[in-house]
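All protein chains but one are shown at their positions in the complex.
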């Protein structure tokens, strides 16, 4: 029998999950959808109110893709209704609120999976599998480059919690995922080099963050809100026995040579193109965890840890010193 | 209204088209399927007999994925029933039979599209678009490497028409597609270097084929039925103003370095993985041509020309000399 | 007339300069050499005592390749003797001593060039020229990976001044060179992850150093004393208008594919192979500056700045906080 899924929020990400489930994941189906703004959406979707969806006994699991400030609330309500939940990151901008929600999750015994989709990207999966196979030996350094093609709209920026909680949080999760260890110290150097709206909003657009792990190993993340050449997502892992790295994906692998030089295609420019596979694989993993009643691969605790690092990074910038976790 | 499609033959390729249409091409739907061997197929598929499918007035177009020796017959029957047809290559192993079929297609005025899916691969599309934009100037040479990971089963080999008509035919089409010109001469050097079954079956497994075009430009194709490192599909175009080439696709782009050397992933090993996108895009093109009533991008004539070259290549091997077309 | 050069110290680096001048730089010649340990050196070299070399009126310029703790002294003596000087880095392990020496250099008006040879590597020259042409726009971040194939002997380590003054100093210079700006703050995270001798010697072997420049732009350097796959020297420059990076050089560019995967050659493993060209080009630049009486491309001040950053990095590790310069 198919897993019956309700989706709360049918914006950009909600639609990705909807289509993946309906078209490519035969083990599940979306049976209800809650979305306030239905302009431009097909009218034949099974729309319901949020409460109805959460309380519906014929829904097995809920995917939460609504705005960040609703995440914690919806997760708790779903948990109390006994639904397994897949929630987009972050759980909340407040560590206190996240901890409250995780408490509810634990009490109710539901499964909560966080949407750190990049863990499921074929490149990063390969890198992690090399680490797990011991190909790198003891890992000494993880390097993550993560640059967006352009900054989000000001309205989004203002409610985003700032670059670390909105954007770098993916990289904090990636560092923990690659290392398989916990971060004990964070130092962040950041600036608003693009000027304009971002600076006025009190946010930053460029950062270098150094993480120290329990055993002295390190990670370094560099971020920019704007790379003119596109969406730049690279990871390198260096260890006692070897080094491995993954590069960006491109729409094709052509090389063109003329008098001017050698030319090639830019990286895939849009996160939905870059991470097409990862969204599919993560949802497949969630569905499998629900159906087989096994642990989800990205737990609520992972969301908490990434958020803790993000908050510490912000504190590091403000206080101009490394922060202990 | 969706284009209503019937599929004849639900083997490996038939299933690809079925799934692409049902899951990813909302402009069409498969309403009937004809397949003699239904073992292992879902029982809830809309199976009918072939005649019923062809004669069904509620079917707009037919996809033919049955064995090669049925293609010409089914195309003709569909044509007479007024259906547009998408047919896997080759139309037939006999040039005479192909010409007969194209005659029927012409008389009935239906659309016939041939399954030269590689034209729709993102890499080759990019290469062709560079040619069309004039980036290569006058094209002087096209180079195609096309190697299979391993030979097909003997039974398949025996009814395949030989390597040129079965495998190289894709490359002959690719050469014509890249050049946008007609071949006037073929010289083929070939051998059964793998020995065993292929040699006993009187077939070849390794070849270098040189094509000459109307204007003196050339193409060279190298084939092998067995590349131990996987499915090798590369194309290069060289012209007066530049050169461009495309390489294989890999499952990920990791590089791993240890004392032994630098290592990376092999090419995608299976034609269905390598050409996932091309199968989708070609079917989308067929559906669009049917719905908008415009010309198909790969016509029956393209099938005839590729087959003519294949037959000439075989003759060249047998007679040990170049063959004029 | 050829520039007449004396070399003090004919160890590994001294020999490189000797051979480059005698074989490949016809504008100059080595007329005297001072070296205490002459075992294994050709007996027909023009050996003299250090004093004789420095005081020789027929010597136009002196190359100093003796141990670090003699650099400042020899530079000053050469300066007072009116010789132009090329000195290997670092000038000294003490900033105070460096400043004294630069004072003497300034008073005597000689030319002093520091041996930051990597600036002359074809890859890094290309990167710098892209920055100068404005191809990156305003530079926001420089990333430097610098890993040695293995740690130096313990004896060397003990007198080296530690990893930052011995090894990272090249990277500090590279960051300044690429940016064309001064560093105002340093934060270094470091550890002795290899254990053993290095840890016992109180030194570190792994580090991530973040630099902040006057205008808020940043650099990040990651170092290791031991990369099992060889000598790893890569630089990336990211700016408002573009990004450029250079990779390692390899002894050949072959790719080999078999069932196991795709394989390629490791980076050139030895600094003298990796930087063959840069040693030649830097010496050519020194000779030209002497003969044409123009400014040297790497001045004593560059040595001071790099050493200041190195000392600050060490202080940052000790105090666990960023250090202002």
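Points worth noting:
Which chain is which? They are A, B and C, in the order written, and residues in each are numbered from 1.
As a working rule, a residue touches a chain if its C-beta (ideal position, glycine included) is under 8 Å from a C-beta of that chain, and two chains touch if they have at least 3 such contacts.
Computed from a predicted model, the values in this text were never measured in an experiment.
Residue in contact with the omitted chain (choice from A:66, A:101 or A:265): A:265.
Residue in contact with the omitted chain (choice from B:101, B:224, B:249 or B:281): B:224.
Touching the chain that is not shown, out of B:210, B:255 or B:269: B:210 (per the contact rule at the top).
Interface note for the absent chain: among C:127, C:141 or C:304, the touching residue is C:127.
Residues of chain A in contact with the chain left out of this view: 228-230, 257-259, 261-266.
Across the interface with the omitted chain, chain C contributes residues 23-24, 122-123, 125-127, 130, 135, 241-249, 251-258, 265. Taking the complete complex into account, residues 138, 140-141, 143, 145, 147, 187, 189, 191, 193-194, 206, 208, 210, 212, 216-218, 220, 222, 224, 226-229, 232, 238, 240-243, 320-322 of chain B touch the chain not shown.
As a working rule, only the chains that are shown with their structure count from here on.
Centrality by Cα centroid goes to chain A. Rounded to a whole number, the gap between the C-alpha centres of chain A and chain C is 41 angstrom. Among all residues of chain B, those that touch two or more other chains are 257-258, 265.
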